[in-house]
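The complex appears here minus one protein chain, its other protein chains still in place.
Here is chain A:
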Amino acid sequence: MRILVGVKNVIDYAVKIRVNPSKTAVVKDGVPHIINPFCDNALQSCVDLKASKTIKEITVLTVGPKSSQTALRTALAKGADKAIHVEVDEAGAAKLEPLHVARALAAIVKRDKYDGVFLGKQAIDDDCNQVGQLLAGMLNWPQATFANKIDAKDGGFTVVREIDGGLETIQVKSPAVITADLRLNTPKYATLPNIMKAKKKPLETIKPADISLDLVSQTETLEVNEPPTRKGGEFVADVDELVAKLKEKGIFA
């Protein structure tokens, strides 16, 4: 099987983000970026399936500005075979919607013929949780979202999914879209020799026009604000004082 994996370059989850003074976006310049953790899970599952000979070739794709190539290089160092960068300028990248990314993936799927697309369940910056499902809808492929376990079976996949209240197992025929949840696996680090080798792996850069990618906005961000801050609370000395304070607020009264 040949699998396409979407990866996104996002602000490191450990960074406390700040809204810019003009309230149009969060500050991204000079802030450390990483591969979105869920993309890392998706990639790791492909690397594992390649080790068990189920997958023959892994291609990673990102849509974004030049700086997002670091995510592709990291993915190559972690075991992807080749990379595709759909390059948009900074201004265009700020207006990218999950729909646009799904269209880019769909265009590359049609161009290069893959047996499946693996993605993270959501990006930790926009928190949308949409790209995989949008893509599956566009391609009319089956979807297995929030995967906790993936087994290749009968030319398709058996996927255990994390759902509200428990777990669900479904079977999807290939080609399918699968999105990874956190507990799918523990992504491995790229080793230095592999980072060096990754520099020689193929990375194709294409422009949106090359794949007739429609990037017309359907969602306009009017403003971005800091959320209301919670007023600092107080320490209580013991359980008795805690119970008394809660009763004052009408709880356990």
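We adopt the following convention: contacts are C-beta pairs under 8 Å (C-beta built on N, C-alpha and C of every residue); 3 or more make two chains touch, one makes a residue touch a chain; residues count from 1.
Keep in mind that, in the parts below, contacts and distances are computed from a predicted model.
S.K.: Between "3-methyl-2-oxobutanoate dehydrogenase (2-methylpropanoyl-transferring)", "Electron transfer flavoprotein subunit alpha", "Origin recognition complex subunit 5" or "Light-independent protochlorophyllide reductase subunit N", choose the name on the UniProt record of the chain that's been left out.
M.R.: From the choices "3-methyl-2-oxobutanoate dehydrogenase (2-methylpropanoyl-transferring)", "Electron transfer flavoprotein subunit alpha", "Origin recognition complex subunit 5" or "Light-independent protochlorophyllide reductase subunit N", the unshown chain carries the UniProt name "Electron transfer flavoprotein subunit alpha".
S.K.: Just to verify: which one of A:104, A:134 or A:150 makes contact with the chain not shown?
M.R.: A:134
S.K.: Of the residues A:6, A:79 or A:156, I need the one that contacts the missing chain.
M.R.: Touches the omitted chain: A:156.
S.K.: Where does chain A touch the missing chain, residue by residue?
M.R.: With respect to the unshown chain, the touching residues of chain A are 11, 13-14, 16-17, 19, 26, 38, 97-99, 102, 121-122, 124-146, 148, 156, 158, 161-173, 176, 181-183, 217-227, 230, 232-236, 238-240, 242-243, 245-246, 249, 251-252.
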